[in-house]
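After this line comes chain A, so read on.
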Amino acid sequence: MIGNIRKLLAASLPLLASFALVLSATPAAMAQGKTLTVRFYDDPAGFDPANIFRIENENIAFNIFSGLTSYDGVTGEIVPDLATSWETSDNKTWTFKLREGVTFHKDYGDFTAADVIYSFNRIKDPATASPYAAELAGIVSMEAPDPYTLVIELDAPNGNFLHTVANYHQGQIVSQKAIEEAGDQVRWQPIGTGPYYLESIDVSSQIVLKRHEGYYKGPAPIETIVFNIIKDEATATIALRNGEVDLVMRSNQEENLTTLKAEGFTMNAVMNYAVVVGVLNPEFEPFANPLVRKAMAHAVDYVSITQAISPSLTQPHSSMLLPWMDVYTDDIPKYEYDPEKAKALLAEAGYPDGFTFKNLGTSAQGVTELQQFQIDFLSQVGINMEMELVDTPTFNQRRNAGEFDMASRLLPAVNPDMILFSYLHPDNMVPNGLNGARYDNPEVTALLEGARAEPDKDKAFEMYKQVQQIVAEEAVYLATYSNNVFWPGKPEVTGVHINYLAQVNFYDVDITE
Partner candidate 1 sequence: MADITLTATPVPKAGLLAAIAAVFRHRALSSAKVRLALLILVPILALTILAPVLPIQKPLETNLRAMMQFPSIEHVFGTDKMGRDIFSRTLAGVQVSLLVGFSVAAIALVLGMLLGTLAGFYGGLIDRAIMTVVDIFLAFPSLLLAIGLVSVMGTGIVPVILAISLADVPRFIRLQRSQVLSLRSRAFIDAARTVDASQYWLMTRHIVPNTIAAMLVAASIAAANAILVEASLSFLGLGIMPPQPSLGNIVRDGQTYLEQAWWISTLPGVVILLIAVGLHFLSDGVRELLDPRSR
Partner candidate 2 sequence: MNYQAPVKTTLLEVRDLRTEFHTASGTVTAVDGVSFAIERGERVAVVGESGSGKSAMAMSILRLLTHPGKVAGGEVLLDGRDITKLSEGQLNAIRGRLVGTVFQDPMSSLDPVMRISKQMIEPIMRNLRLNREQARAEAIKWLGKVGIPEPERRIEAYPFEMSGGMRQRVMIAMALSCRPQLVIADEPTTALDVTIQAQIVEVLKNLTAEAGAAMMFITHDLGLVARFAHKVAVMYAGRIVEFGRVEDIFANPSHPYTQSLLGTIPSTSMLKSDRLPQIPGLPPDMRYPIVGCAFKERCAAAHDRCLREAPRLTDRGIDHRAACWSQHGLEHGATLKVERPERTNKPFEPDGSVVVELNALWKQFETSRKMVVKAVNGVNLRVHKGETLGIVGESGCGKSTVARLLLGLEKPTSGDIFISGRAQMVFQDPASSFNPKMTIGDIVAEPLVVRAQGNKAERLEAVRRLISQVGLDPAFAERYPHQLSGGQRQRVAVARALALNPSVVVADEPTSALDVSVRAQIINLLVDLKQELGISFVFISHDLLTVRYISDRIAVMYLGEVVEYGAAEEVFADPRHPYTKALIDAVPVPDPAIESRRTTTPLQGELPSPLNLPKGCAFASRCPMATDRCRAEKPSLPNHDLSRQVACHYAH
C-alpha cells in the first residue's frame, strides 16, 4: 500500500521536527506538580479490560479504571468503589447503589448504571472475544431502575460475586463513547473513571499517567507518573540507586533487595502474595500415585532452601491458599523435610530406585536456583528431575494443554473460590481449564459447588476447609513456597501499599519532602 508509506512519512515529520527542538524544550509537565518515576519491567501490552493480561499492565489499568468494588491496599478486603453499597439475600440477585458525581476522563461524561451494563455486556459479547467472558457468564440480566441503581441477576448463587465486579479485568467500567471512538485501538486509548488517565505511551520505552482532576475522591497527590521500561533487574537497581527512578515495580533479586535495604531505601512489600505449586500430571505414571506425590513433598527442604537463597522474597508454604484469604485454614496435613520417609514412600509405591521426570520451565526464567536445589534434593532420594526449558509462549501452550510431567504454577488470585474451582473441578480439566492435575474427586466437586452456593459464610468455610484438607492429604498439588512482592523505593515516596493482586493504588502514593 502506497498509503502506508505516506503514513510512515507523515508520521516521521513530527519526529524530525522534534530533532530540531532545543534543550530548553523540557516538557512543561515536569515544571509543575509532583512527578513520580517508576520502573516498569516489560513492554506494555495494552489496557483494554476485555483482554488485558500480565500484572504490570493490570496495575496501570487498576489506576485508570474503577470497578463496582475494589480492594483495600492494606487489608486486601473488598471495599466500595463505584458502588457505594450493595445487598443480596441469596447470593443470586445483587443490588448495587452507584456513586454519583463520578466522571470519566477527558470529558467522556458522567458515570451511570448504563456504563456498567455496557461494560459487562461488552465482555460477555462473543464478538469482543474477551477471555474473561466466562467470569460474567453467570449474569442473567442487568437492570437499572434509575441511573444510580443496578440490579444484577445471576443464574446461580455466587458468594464471591463482589470479587467478580471488583476493579480487575472484567470488573472495570469503560465508557461506551470512548470504546466506540477508539475502534481497534481500545487497548491504547483507555478511558476510565480512576485517579489517573493515560497521557502518552511509547510502547517500547515509556508510559505517562496524569492525575484525573475530576476523580471522585479528589485529585491524587502526584500529578504525573512516568513509567520507564527497564527490563534488566541489575539495571533497574542501579537506576534506583542513581536516583533515575523513584520506585521499582517488582524487584525480585534477593541480592538487590539486600543492597537497597542497606542503602536506606524503603522496602515496600506484600507478603504471601501468591503460592507456587507443582502441577503433577497423573498421566505420567508415578505421579498418579499419591505416595509418590507425598514422597516428593517430603524430599525437598523448602525451609532451608528459601532461607538460604531468598529469605525476603519467599517462604515455605504448604497450602494452595494463602493465609490472608478468608477461607484459608492451617489445619491441613503438612509434609516436613524427611528424606528417609520420602525413600520409604517411594519404595512403598513401587519405585525403590526412584524415577526420572521432566519439569517444564521457561527459558526466560531459566533454571532457577530453587529448581536447582530441587534437583539436588530430589536426587538424594533417587528421583531424577530434568528441566525441560521452552520459551514462554510454548510453555503456556503446553501447560494449558496439560502436556508435561510436571509444571509450576503461580496461583495468584484474591478469590480463593476461583483458585479451588479452577484447579480442582473436573469441568476445568486441561485442556479446557487450569486443572492440570486432572483432579476429579466427586466428593471435592460436590463440596466446591456446595460452598459456592452457600450464603452462610460459616457453613461455606467448613466446606472450603474440608476441600483443603482432602487436597493436602492427597498431595494433589505440590505446594512449595509462597512469594512476596517488593517495590523498593526512595524513602520520600510514601503510601506504596501493594495489594494481594500485587498492585499499587497510586492514589495513595505521595512524595514527601
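Criterion applied: all candidates are chains of the complex that A comes from, given by their letters.
Details
Note that contacts are C-beta pairs under 8 Å (C-beta built on N, C-alpha and C of every residue); 3 or more make two chains touch, one makes a residue touch a chain; residues count from 1.
Please read these numbers as outputs of a predicted model, since none were measured by experiment.
Among the chains 1 or 2 offered as candidates, the one in contact with chain A in this complex is candidate 1.
Interface residues of chain A facing candidate 1 in the complex, by the touch rule stated above, are 233-234, 253, 255, 259, 304-305, 307-309, 362-367, 369, 372-373, 375-376, 379, 387-391.
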